[in-house]
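With one protein chain removed, the remaining protein chains of the complex are shown where they sit.
A and B label the chains in the order they appear, each numbered from 1.
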Amino acid sequence: MAQLAQPASPNGHEQPILQVDQLTKRFPVGGLMSKMEVHALEDVSFSIHRSEVVSVVGESGSGKSTTARLISRLMPPSSGRIVLNGVDILAKEPRRPSLKYRSQVQMVFQDPFGSLNGVHTIRHHLVRPLKIHHKTRGRKETNERIEELLQTVGMDAKTYADKYPHQLSGGQRQRIAIARALAVDPVLLLADEPISMLDVSIRMGILNLMERLKQERGLAYLYITHDLASARYIGDRTHVMYAGRMVEGATSDDLVHDPAHPYTKLLLSAVPDPRAERARVEARGEVPSLIDPPPGCPFAARCPYVMPVCREIMPGQTYLSPTHWVRCHLFGEGVGIS
Amino acid sequence: MQTEVRPSGAPSGVVEQPLLSVRNLHIEYASDQGAVKAVDGVSFDIAPGEVFGLAGESGSGKSTVAHGILRLLQPPAVITGGEVRFQGNDVFALNDKQLSDFRWSEISMVMQSAMNALNPVMRVSDQIVDAIQSHDPKRSNSDCLRRAKDLFKIVGIDPDRVTAYPHELSGGMRQRAMIAMALALDPPMMIMDEPTTALDVVVQKEIMQEIEDLKAKLGFSILFITHDLSLLVEFSDRIAIMYAGKIVELAPANVLFDKPLHPYTQGLMSSFPTLTGEKKHLSSIPGSPPDMSCPPSGCRFHPRCPKFAPMHAQVEPELIEVEPGHWVACHLHTLTIGKDQSWRS
Partner (left out) sequence: MIEQQATNVGQFPPVEAELTGNVVVDTSVTPGNPSRRGAGTFRAIMRNRKALIGVIILLGFAGMAIFAPWIAPGDPNDLIAKRNLPPSSEYWFGTTGSGQDVFAQTVLGARASLGVGVAVGIFTTFLAALIGMTAGYFGGKVDDFLSLFMNVFLIIPALPLLIVLVGFLGGGGPMYFVFILGITGWSWGARVLRSQTLSLREKDFVSAAEVSGESRIRIIGGEIFPNMISLVAANLFGATIYAVGAMAALQFLGLGNVSLVSWGTNLYWAQNNGALLTGAWWTYVPSGLAIALVAFAFALTNFAVDEVTNPRLKAQRVARESLAKLGHKSKKNSRATPVIRHAN
């Protein structure tokens, strides 16, 4: 397969922290004798650089969460490459991820109630990663590090370290989840809808914390969300996913002000924005089934600009600018993949 | 311009002949650690054909209010005070049979998750027929089925799908089915409790459009409950913001959006990142929603308020009309009333 060109990094020629190439995940479905497969993720490629937040936006069934789970190696991909700091991870450790990988790539989950174990104290949640990765020696050092971690996320160790998750609010739990992820000094943080289950008035606090950590530590983020507005707020770049494929990628401002893909435009018009003029959304149909999908662009069934070629060939990446690409036949000469 | 200061508990003057009138509603939850006041003196009116938005976060009591109006709350919830009148009739004075008749035919409800509200082992058509027949036992099955198909057509689902089971429908279609069910008896008012929160944004937009179209055609009022303020501003006529069991601000939607008076409302407005406009640094409201078993003294928002003054922790502010139709419960605004006839923030 020809190597698809990657967009320029924010600072020129620096090697990306994470490079994902043609990542694909298919699940067998339908019982013992069936050969049907759910194409949860198909041919996804992107990269993240140091101190960069890449937002991935999509609705249900888009494959955005699957992307995070694959990169965090909670499950193996069906095909594709994951390259971390220049190392082809799946070639190096195809079966189980090494402890080193676990110390470099961490994850924050969507549900603040579910991602902490209700029978363990906060201290336990933070001690475990420290112990597993031998980050500290002895109780004193461990406790100091825990204090440090809690302080970093804006919480006081004396008050919170020995509490149980149910004694904390949702926002506090999410901060603990971030602290736990930071315990191993990762270079990449995967945030899977970290604020969508929090009260509105505290969401910004968490996003601002993430931003601050990015500035202070050069952390790279994959920020997954269904909310375009927060994707734009925190993301340097935003990618749009639909039915398991990435259909557009650009700097966040470009994507919002100059969307190319018809689905991106649909998404933008559907976001409630009291300041904008109210346009009606005429979306025909719904997200197609991911089971053994037909060839061509998955959005063809709903696209107001659909052409015959759309139903036959999946469009390749076309660059509208060095930092803005789209997979859509409207923009012509992309390398097609049938 | 003269401003009239009305005592709390009677935000009238805006609505002449309200369809629904809630006065001084108090709802508690009994627990072995003492009662928790979830709704503490809430009053508002809804006019016929009006969309009234109720916004708030966890612990605000908005869902409790909605369910309390129809007396749908389960133990340990108890209604401990106040009055709800619908077209003049006292809802709390109805006995069980009258209440059962009242529900659905006068006020119906669309819930947050269709999979919660729809019976998973019954076909949707059967559930609609059930609902109709429980209020009108003499109606024949075929008649009810016809109505069910009509309802599906009205909400934009292929009428042939009316015999499907809930899990056979997609999320958006299930929500539409719920709306169809809520319309079954042609109620003058619908309560919608976060009806689109669980849906993707495109489907959400479609459903909201449909609700608007239906409302324009059929003329029912809506009590719309959500935490999504931008959705409310787009969709409602008037909005009430709830915090810690009380209404802290009530105004027409565009007024609330352009000129929020309560610091909580202002904080909420500024914690929504936008698609258009400049990318500026936003901050959240510090602290978290209060523990309702032990709410803050005085103004319940004072621990999180950027404009806090010591007096605010001692005296609870009253909900006062500072401009025609614009009510706020905040010392910053009510203190300046009376100095001159117009108000300044």
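Basically, a contact is a pair of C-beta atoms (placed from the backbone, for glycine too) under 8 Å apart; a residue touches a chain by one contact, two chains touch by 3 or more.
If you're wondering where the values come from, they're calculated on a predicted model, not measured in any experiment.
Participant: Among the options B:E57, B:E106, B:D126 or B:E321, which residue touches the chain absent from this view?
Facilitator: B:E57
Participant: Among the options A:P77, A:G171 or A:P315, which residue touches the chain absent from this view?
Facilitator: With A:P77, A:G171 or A:P315 as choices, the missing chain is touched by A:G171.
Participant: Which of these, A:D21, A:D199 or A:D254, touches the one chain of the complex that we don't see?
Facilitator: Candidates A:D21, A:D199 or A:D254; residue touching the omitted chain: A:D199.
Participant: Identify the residue among A:V56, A:M107 or A:L255 that touches the chain left out of the display.
Facilitator: A:M107
Participant: Which listed residue, B:G156, B:G171, B:G298 or B:G325, touches the chain dropped from view?
Facilitator: Spelled out, the listed residue whose C-beta touches the missing chain is B:G171.
Participant: Using the document's contact rule, name the residues of chain B that touch the chain not shown here.
Facilitator: Looking at chain B, the ones touching the missing chain are residues 24, 26-27, 29-33, 35-36, 38, 41, 57-59, 61, 63-64, 67-68, 71-81, 92, 96, 99-100, 111-113, 115-116, 171, 193-194, 197-199, 227, 288-294.
Participant: Kindly note down the residues of chain A that lie in touch with the hidden chain.
Facilitator: Counting only chain A, the missing chain is touched by 60, 65, 69, 72, 74, 99, 102-103, 105-107, 109-120, 128-129, 132-133, 164, 166-171, 177, 180, 184, 193, 196-200, 202, 226.
By definition in this document, only the chains that are shown with their structure count from here on.
Participant: Provide the C-alpha centroid distance between chain A and chain B, rounded to the nearest whole angstrom.
Facilitator: Distance between chain centres, rounded to whole Å: 34 Å.
Participant: Within the complex, which stretch of chain B touches chain A?
Facilitator: Per the stated touch rule, the residues are 57-58, 170-172, 200-206, 209, 227-231, 233-234, 257, 264, 267-268, 271-277, 279, 281-286, 288-289.
Participant: With touch defined as at the start, can you tell me which chain A residues reach chain B in the complex?
Facilitator: 59-60, 169-172, 199-206, 208, 226-230, 232-233, 253, 256, 266-276, 278, 280-281, 283, 286-287
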